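Not every chain of the complex is shown here; the ones you see sit where they belong.
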Amino acid sequence: MAKEMLKGNIAIAEAAIRAGVEAYFGYPITPQTELLEHMSKRMVELDRVFLQAESEVAAINMVYGAACTGVRVMTSSSSPGFSLMQEGLSYIAGSELPCVVVDVMRGGPGLGNILPSQGDYFQITRSAGHGDYHPIVLAPASVQEAVDLTALAFDLADQYRHIVIIAADGLIGQMMEPAELPPMQPVATDRPNWALTGAKDRKPNSIVSFYLKAEEEEAFNLKIQARLHEIQKTEQRFVEYYTDDCELLVIGYGSSGRIALSAVQTARENGMKVGLFRPLTLWPFPEKRLSELADEVGACLVVEMSAGQMIEDVRLATGGQIPVGFYGRMGGVIPMPDEILQAIQTHCRQLSQNCEGIPTPLERVNS
Amino acid sequence: MMTTTINEASTLVFERPDSLATCNTNYCPGCTHGVAHRLLAEAIDELGLREQTILVSPVGCSVFSYQYFQTDGCVAAHGRAPAMATGIKRVQPDKMVITYQGDGDLASIGMAEIVHAAARGENITTIFVNNAIYGMTGGQMAPTSLPGQKTTSSPLGRNTIMTGYPVRMSELLSTLDGASYIVRRSLHDVANIRKAKKAILTALKVQMNGKGFSMVELLSSCPTNWGLEPVEALHWIETNMIPAFPLGDYKVNEDVRSL
Amino acid sequence: MQTEIIFAGFGGQGIMFAGQVLAYAGMDAGLESTWIPSYGPEMRGGTANCCVVLADRPIGSPVVRHPQVAVVFNNPSFEKYESNVAPGGLLVYNASLITLSPTRDNIEFLPIPASAIADELGNMRLTNMVMLGAAITARPILGLDDVKRALEEHLPARRRDLLQSNFVALERGMECLLNPVPAR
Amino acid sequence: MTKGTIFIDQERCKGCSLCAAVCPQEVIAMQDDRLNHKGYHPASLNEADAHCTGCGVCALICPDVCITVYREAPVKAARAAVTC
């Protein structure tokens, strides 16, 4: 299919439809709303399930129900709405069900504003609700990547019977960019054997997220942990640029990774040995490759649209080997290539002198 | 040992319904959750729905109910059974989806979900077991607790000035056009148990015929948290609950009457 | 090479569409191309604006603080963007509505009586194409034909009948540069 | 008056005594002297006097569905009577 100018929100919706999503439940919230609106049109056309829920709490629990039947199901929201889904997400994880959730992040905390942000990183990667688990998290940096990762999201969700979250932001959601959509996949007709389809010619199935006996709950948790371990081993994804001979490694995901690339390119043109590492999976965080790179580079600079959240994963992955600098903007302010370039220059300078001079994230944001 | 008590001419006139699992329940002695279960199981059997039924259990004393029925089942988050049921029903309109909910679950934390399921005319059936208290967590006040009722979170009795009056869900939901069949019954004696059974049968038929949202509210006992003997508890339903929650048909749409 | 153009004015003046046509034209011409609306606090206020970036290599930020070109349709937008345009940049403005006069001297000003022309053409909704025609002529962003082709391919069906008049509007905008209104 | 009998699953019984309370013939008694394995005093049919009519109301109110009812009567009529 040819490329078309597609708005990120709509691209994700259409990509989900082509990946065979059978049910969508959501609630309007800027800057995500076009996704829901596209679903309201297309899902009805295709005679699939679209329902505007009364709230995000209801939406995620409708997703929970639909997921129990073994179909591909999805919801989408933005930061405050995502916060309301925390309990439901934990239940879905506790029931080993596949589903895809899109968070088009906006400025926070609180009502904040409707502008692009990456302030939900912790909430998405660490704790989508209470209890021990991590959802799989995919972070697109372009409309095309949003399309591609949406298809991947459904496959991973089914493969691991796990939640997959697409961590986008207002920039990816609102911009139009040329992208190519995949062909329409047929909707799967068979249902997994664990699905709630009525106990016909088989024992009753039940799907619950509780084990009142401690030993059973622990056994279940160990099972989940084993699965997460497996995912960590096999699903770390990332893109790297100019990393073969770089002294400073810039690290950013999604929009900030994309913008950082411009800065890195300019830096290269000015002869600075700078590379870019852009995680595609935020969980599992691509720590293997990053720790390898840490042996090769002198320092890294994390760029986020937040006060510094992914930076913790970077520090864990690089394990104190190299100094980790930070450049972050918050509350809907988008870090511009020239600002990032400046940060790169400062760090390169400090590299040539002593690394210790690099300010800690908090100092950085406060300065 | 059975046989000893039965002579040749005898015929079996009452036994456990097939849809009811054989395991013991976790309910306290005399708790009428058990009666509600049996009635629902009988109705499912009589309509031949066991193999197409999906039961959505709540968080509450009936959290285990999914185990007590020989049907597919799941447990919703506290109060969200109607939303979960909606998700199940929308992708499988040919299945029978039933939520079983307590009053804390449905009338307190789950208010928005039940109102909107009814407003949408969601084609599901809700069995609403109203015992005027939070049973599972040890007897706290529910929105359905009666004025003056002593609970572990209203030790001096429910104070209507501070906490208002019992929420009457059947009346409330009856204001919604999407609701097709909303009735209140009681489990305090055999005559009323018979009526409750009929209502459950009708509610399931409403769903079978795609007529929209149906709910049967059942006044039920909680001897443990009411601090009463099982027999006294049944009297308490009759003398205290029924006046506050009048029995009757609150909404029966035209096209449902025929069923 | 990267060019950033901001379109700004009242809702209903075809701001978003003008930007999209340019973005489509860029894509069809084989350039990297992004379009993003400003959907900030203004949303309710009635003003609308969008940003288009065209480049020959991957575009980092679709949002820019200092565009090279600003195409503004009303006074508030004139005020807002006159100061934002990058030094050496261009400000194309709808002289029929905008009563303010330029204050900066390190950018170029291009007043276009766009509403008047659209009125002449018998359809105020053509104002945006007049402005676009002028903009792409003042800066060799894309050829007129690229834009026409984009219009042809992407003009929504319900607007098809307007295709020809859109073309005319683009041309009239272009012609304005032959005899520009002197910047006051 | 039809003659009937019931069978009580005494291990399932929780000794709530609702059946005893509703039995019109008052032929159900609670065994205060014995505990079942669950620790309850189960109900039992007073076998001595055979006044059980098989009316089934004990079964209809038993929350734990411990009671099976038999009746000396043609099946149809019987079912009609007890099924509610």
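Per-chain numbering from 1; labels A, B, C and D assigned in written order.
Following the convention adopted for this analysis, a residue touches a chain if its C-beta (ideal position, glycine included) is under 8 Å from a C-beta of that chain, and two chains touch if they have at least 3 such contacts.
Remember, it's a predicted structure, so these values are computed and weren't measured experimentally.
Novice: Work out the full complex's chain counts from this file and present them as a formula in the displayed labels.
Specialist: So, if we count every copy in the file rather than just the ones shown, we get A x2, B x2, C x2, D x2.
To be clear about the criterion, only the chains that are shown with their structure count from here on.
Novice: What's the distance between the Cα centroids of chain B and chain D, rounded to whole Å?
Specialist: Taking the mean C-alpha position of each chain, the two centres sit 25 Å apart.
Novice: Touching two or more other chains, which residues of chain B qualify?
Specialist: Counting only residues that touch two or more other chains, chain B contributes none.
Novice: Chain contact topology under the given definition, line, ring, star, complete or other?
Specialist: line
Novice: Would you pull the chain D residues touching chain B in the complex into a rising list?
Specialist: 4-5, 7, 12, 14-18, 21-22, 38, 40, 45, 47, 54, 56-57, 59-65, 67-75, 78-79, 81-84
Novice: Looking at the complex, which residues from chain B come into contact with chain A?
Specialist: Where chain B meets chain A, its residues are 50-54, 56, 63, 66-67, 69-77, 80, 83-92, 95, 112-113, 116.
Novice: Going by the contact rule set out above, which residues of chain A touch chain C in the complex?
Specialist: Going through chain A, the ones touching chain C are 3, 5, 30-31, 113-115, 170-171, 174-178, 258-263, 265, 332, 334, 336-337.
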